[in-house]
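This is the structure I have questions about; it appears just below.
Of the protein chains in this complex, one is absent; all others appear in place.
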Amino acid sequence: MSSSRLSPSAASPVSPAQNAAVCSDGLCANGLSCERDGRVLFAGLDFQLPAGTALQIEGANGAGKSTLIRTLIGSTSDYDGDILWGGKAFPRSLAAMRAELLYIGHHAGVRRGLSPLENLAWYGAAAGDAMAALDAVGLYGFEDTLCQQLSAGQNRRVALARLYLPAVPKLWILDEPLAALDVAGVESLEACMRGHLQRGGSVLLTSHQPVNIQPLVKVNLADFQPQERHWEAEYGA
Amino acid sequence: MSWQWFHRLGSPRWFYQKSSAWLPWLGGAALLLLAVGIVWGLGFAPEDFKQGNSYRIIYIHVPAAFLALAGYYIMAISGAIGLIWKMKLSFVVMRAAAPIGAALTFIALFTGAVWGKPTWGTYWVWDARITSMLILFFLYLGVMALSGAFSREQSGDKASALLALVGTVNIPIIYKSVDWWFTLHQPATLKLTEASTIDPSMFYPLITMIAGFYLFYAWVLTLHTRAMILQREGRTQWVRELLGAPAPTKA
Partner (left out) sequence: MGPDAVGVPLSKKAYSAEAGATQDAYAQVPGFYTLFRTELVLSARRRSDIVNPLLFFVTVLAMMPLGIGPEPEMLSRMAPGLIWVMSLLATLLSQESLFRGDYEDGSLEQLALQPQPLYFPVLAKVLVHWLVTGVPLALLSPLLGMMLNLGAAGYWPLFISLVLGTASLSLIGAVGAALTVALRRPGLLLALIIMPLYVPVLIFGTGTVQAALDGYSFGPQLAVLGAILAVAAALAPLASAGAIRISLEN
């Protein structure tokens, strides 16, 4: 993988050597570049997400947040650079990463034809745990209503209820988790994420609004705009 | 890196530059063989004792039918290489091969119909081979329609490559079942392209035409692939330089 032709316009927060040293733990990106439809979205992106920390991805609409997230969960393999999990690069470590991943994407993964309780059961939750989690996101009393009868915000909460289940996976990747939530919902979710970090979990999220959790590292994709805007698509020539 | 040649082979730019050198030879050889085959087959090969001069359409029909089927496999194998090794060029070849193969299938169907008129007195007969050709034509159309349906090029590439592969698995089954269906409904009537004993004086021009069609196919496929490379890589520096467009400015 050669990414030398794509130099980031801004200095990355961590030098590659330093990055490699800490990359033995958690999720890391090394010189990551993504393109979509022949256009480079960002290039030379470096970050690490060791246990107990959180990372917020910022950027304007179309900056590549969703593409980055889909690359990190391994939905697409069209990228340049390295993604590492536990010190090993994708795709070798992809299965190990997914085994410890809880991902809530732009589409929440909530089936409209099932009730909130059935949805959580589909994700493997026992009934008691699911009830407690639905209570925590303020859906007490709605557990048997079909999700197609709930509002968009309530459907979002059904998805987020997965975060309140016991035995949650270690790595959370959340695309706009705070969208469509009211103030109390945001506070509750922030508390939940803080608790997750305290117990040694890690969170990677995108958000347009400030997130009150610590320790939080922010990465703005605008800092990784490629100088060379046109993708030279060939090898070795 | 022992795989470097492989990746270079997959580079559209490399292919574009190298193929410029092959093109005249390929085109020249194809046209030469086709010219020789047509003059030989239409002008000098003897008349058929039963069908008269109308049999001469096999000099177009048979090579076209050959390549229609071979072209599907070429398309599917290019798609498979693209899916497995993520080679950009092979997806371009796959897309370029689809309309050429569809056109050849259409030519085979059309010449078959034209031949059917003097032989059977009707343009269309549900003969096993004609029916199989028709289904092959539909398979080509499906691949083309699917590849064009995606707004994101890579998705169209992969989806149509997978469909072409599924079609490859199915083609033998389809051919066998259509064959069975035909024998069930029309036992032992005239067989259109049954390769009965063919005299060498008719056979050699046919072989020349088949070879000519193969070279012609390779030539047209290369031309189409090159055109699609330019279209796809239109944003890149080398294409802009090649076409004499101004260098891209940083927006």
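All chains are identified by letter, namely A and B, in their written order; residue positions are counted from 1 within each chain.
Going forward, a residue touches a chain if its C-beta (ideal position, glycine included) is under 8 Å from a C-beta of that chain, and two chains touch if they have at least 3 such contacts.
Note that the coordinates shown come from a computational prediction; the quantities given were computed from them, not determined experimentally.
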Per the touch definition above, residue among A:73, A:117 or A:174 touching the missing chain: A:73
Given A:110, A:131, A:178 or A:205, the one touching the chain that is not displayed: A:110
From A:32, A:45, A:137 or A:221, residue that would touch the chain that is not displayed: A:137
Residue among B:70, B:174 or B:228 touching the omitted chain: B:174
For chain A, residues in touch with the removed chain: 25, 51, 70, 73-76, 78, 86, 95-96, 98-101, 103, 105-114, 118, 122-124, 132-133, 136-138, 146, 164, 166-170, 184-185, 187-188, 191-192, 194-195, 198-201
Residue numbers in chain B that touch the chain omitted from display: 135, 138-139, 141-143, 145-146, 149-150, 152, 154-155, 158-159, 162-163, 165-167, 169-170, 173-174, 176-178, 180-181, 184
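Basically, only the chains that are shown with their structure count from here on.
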Between chain A and chain B, centroid-to-centroid distance (C-alpha), Å: 46
Complex interface listing, chain A residues touching chain B: 36-39, 77-78, 227, 229-237
Contact footprint of chain A on chain B as seen in their complex: 4, 7-8, 10-14, 86, 88, 152-154, 232-233, 235-238, 248, 250-251
